[in-house]
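A single protein chain has been omitted; all remaining protein chains appear in their positions.
When the chains are written out, they are named A and B in that same order, and each has its own residue count from 1.
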Amino acid sequence: MKKKILYILLFALLAVMLILPEYIAKMPYILNVFILAFYMTTMSMAWNLLGGMTGQNSIGHACFMGIGAYTSAICIVNFGLNPWVSLPIAIIVTALITAVVFSQCFILRGPYFTLVTIAFAEAVRQIILNWDFAGKAIGIGLPYVRGNSWLMFSFRDRTIYYYVAFAMMIDVYLVMKYIDNSKLGFALKTIREDEDVAAAIGIRPLKYKVIAVVISASVSAIAGFFYACYYRYIDPNIMLQSSSVEIVLPAIIGGSAFVEGPLVGGILMVSLSEYLRNTFGGILPGINLILYAIVLIVVIRFRPTGILGFFDRRGRE
Amino acid sequence: MSNIIEVENISKSFEGLKAVSNVSFYVEEGKITGMIGPNGAGKSTTFNMICGYYPPTSGLIKYKGNDITGKRAYEFADMGIARTFQIMKPLGNLSVLDNVASSAFFGRHKAKNMRQAREIAAEILEFTGLISKRNVLAREMGTPDQKRLEMARALATKPDMLFLDEVMAGLNPTETEGAIDLIRRINSGGVTIFLIEHIMRAVVSLCEKVIVLHHGEKIAEGTPNQVMNDSYVMEVYLGDGGAN
Partner (left out) sequence: MDIFLQACVNGLMIGGFYSLMGMGQNVIFGVMKIINFCHGEMLMVGMYLSYVFYEYLGIDPYFSLPLVALVMFIAGAVFQHTLITPSLGTKSFTNLLFLTVGMGILLTNGAQVIFSSDYRTITTDYSSTILSIGPITVALSRVVSFCALIAVSIALAFFLKCTKTGKKIRAVSQNPIGAQVVGIDTKKIYMITYGLGAALAGISGALLTLFYVINPTAGSNFGFRALIVVVVGGLGSISGAFFAGIFLGLLETLVSLFIGPSLRTLVVFATFIVILVIRQNIILRRK
C-alpha cells in the first residue's frame, strides 16, 4: 500500500519535472540551477558507483569529467568533428586512460587510493595547463550555432538543455539501479565490505574495481561532454580538487550506500546552494559552501548513513 | 577413496622467521579431517597457504590431482574450494540474505539474476538455520550467527571442499552442539571438510583423521583416539595447554 503511494508520488514528481520548463523558460537563472543540479547529480552518481558501492574514495572525479570535456572540445574545435562523433571518442579516451592508470593504482587501498586520485587529477590538470593544443590556462571555447541544432548539439532554447540533462540524469540513475541489483553490483558491494571475502567467493577484486572505475569515468565523460556543450567554454579550472570534492558531497549527504543517495542529495543541495549563492552571494561570498559544509558535518555526525538513512528499514526489524 | 587435497612439504617463512616447515598430509574425499595444535603452531598459516591466501615459500599443494600451488585466492571458488575466516568477516552493511546471495552469484552456482541468487541464498539460510534473520544487517548479529554466516557464505559457492577456520571458537556448549550438527549435515551432503579447531570435543566427535602441528611441524597424524594417546602430543599440546 505504502509502495503504491510512493509510486504515485514519484510519477507526479516526474510529471512536474517534465512540464516545469514551460513555466520557467522565461527565467534563465532558475533554468540554469536545474540544469546544474541535474549535471551535478549525474556526476555524483558516477562517483557513487566507485565510492559508495565499491568503497574506493576518489577525490578526482572532476578530472574524469574534465578528460571527457576536453576530448570532446578538442575533437569539435581542433579537429572539426561533429559532436555526436566526439562523444563516443571522449568516452573511449576517458575509459582507456582510467583503465590503464587505475589497473596499476588499484593495488593501493584505502587512504592511499584516495591520494592517488588526487595526484592523478592534479597531474592531468597540469598537463592541460601546459599543453598548447588544449588551450593552456585559457581553455577552449566551442562555436555557437544559430538557433537550435541537434546535429551540432547547440541550442538557443535552454529548455532543450534542461530536458537533455534531465534525461541524462534519469538514464544514469536507471543504469546505476540496474547495476545495484546485478551480479556486478554484488561484486562491487562485496569488495567494498571486504576484499578477502570477495576473493574467497571467487570475485577478482582488481578486475571488478577496474570495471567500476571505467564505468564511473565513462559516465563522467558523458557529463563532461554535456558540460562543454552547455557552457560552450571549458578551462582547466573545471578539474580543480574543489570541484572533485563538490561532486562527492551530494552522495555523502544523501547517503552513499543507496543508489538514490546522490539523487536526493544532489537535487536538494544544489538547488539550496544555488539559491543561497544567488541571494546572499553578493554580500557574503562563499555562504552557500558554508551551508554545504555544515549540512555535511551534521549529517555525518548524526546520521552517518546520510539523509536516506532515516528511511532505511533494514536492521531495525 | 581418493585424496582430494595433497600437501607435499610446504614451508612458509615470514621475513626469515619460519612459521611452517616441511608439512605434508592429505585429505580424503568425503571425509572430515581436523588440524589441531597449540597457539602459534602454524595452523592458520598452513590453512591460508592451502586456500591461496598467500603462497608457500616452498612445497606443493594438489587438489584433485592438479597442482594449485601458485593459484590466486579468487581462483579457488571456481575449482570448488571454499573457506571461512577465523576472524569473522561479515559483509556488515549488507543483509544476511545478500551476504549469501553474493556467493551464489559467483562461486559455482553462477546465478543468472538477483531472484535466482536470492532463492539459492534462502535455501542455504534454511539449511544453516539463519533464515529467520535473513533481513538483518550482518554486522548487527552476534558471534554465533556470524560464525554460521561464514559457513553459509562458503557453502553458497557450492564447494566440493570446505575449509573451516575455528568456526566454533567463542560458542557456548549448546551453540557448539548446533555447529557440530551443521558440519555433519554439510559433510553428509558430499562436501569434504578440513577444519582447524581448538575445541577438542568437536574434533573428537567430528573428525576421522586429525593432524597435529607444533612449532610449524607435523608431529602426529591419525584417528582422534590415536592422536590423543600419543605421548608426544600429550606433552606438547595438552601438557602446556592445560584444560584446552
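The definition used in the following text is that a residue touches a chain if its C-beta (ideal position, glycine included) is under 8 Å from a C-beta of that chain, and two chains touch if they have at least 3 such contacts.
Just so it is clear, the model here is predicted, and its values are computed rather than measured.
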item	value
Partners of the unshown chain among those that are drawn	A
Residue among A:V77, A:L108 or A:I170 touching the omitted chain	A:L108
Chain not shown: contacting residue from A:L49, A:A69 or A:V116	A:V116
Chain A residues that touch the omitted chain in the full complex	51-52, 55, 57, 59, 104-105, 107-108, 110-112, 114-116, 118-120, 122-123, 126-127, 129-130, 241, 245, 248-249, 252, 256, 284-287, 289-290, 292-294, 296-297, 300-301, 304
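Simple rule for what comes next: only the chains that are shown with their structure count from here on.
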item	value
Rounded Å distance between chain A and chain B, as computed from the means of their C-alpha atoms	43
Footprint of chain A on chain B - complex, ascending	51, 53, 72-78, 82-83, 85, 89-95, 98, 101-103, 105-107, 111, 113-114, 117, 135-137, 140, 153-154, 156-157
Contact footprint of chain B on chain A as seen in their complex	181-183, 186-187, 189-190, 192-194, 196-205, 257, 314-315, 317
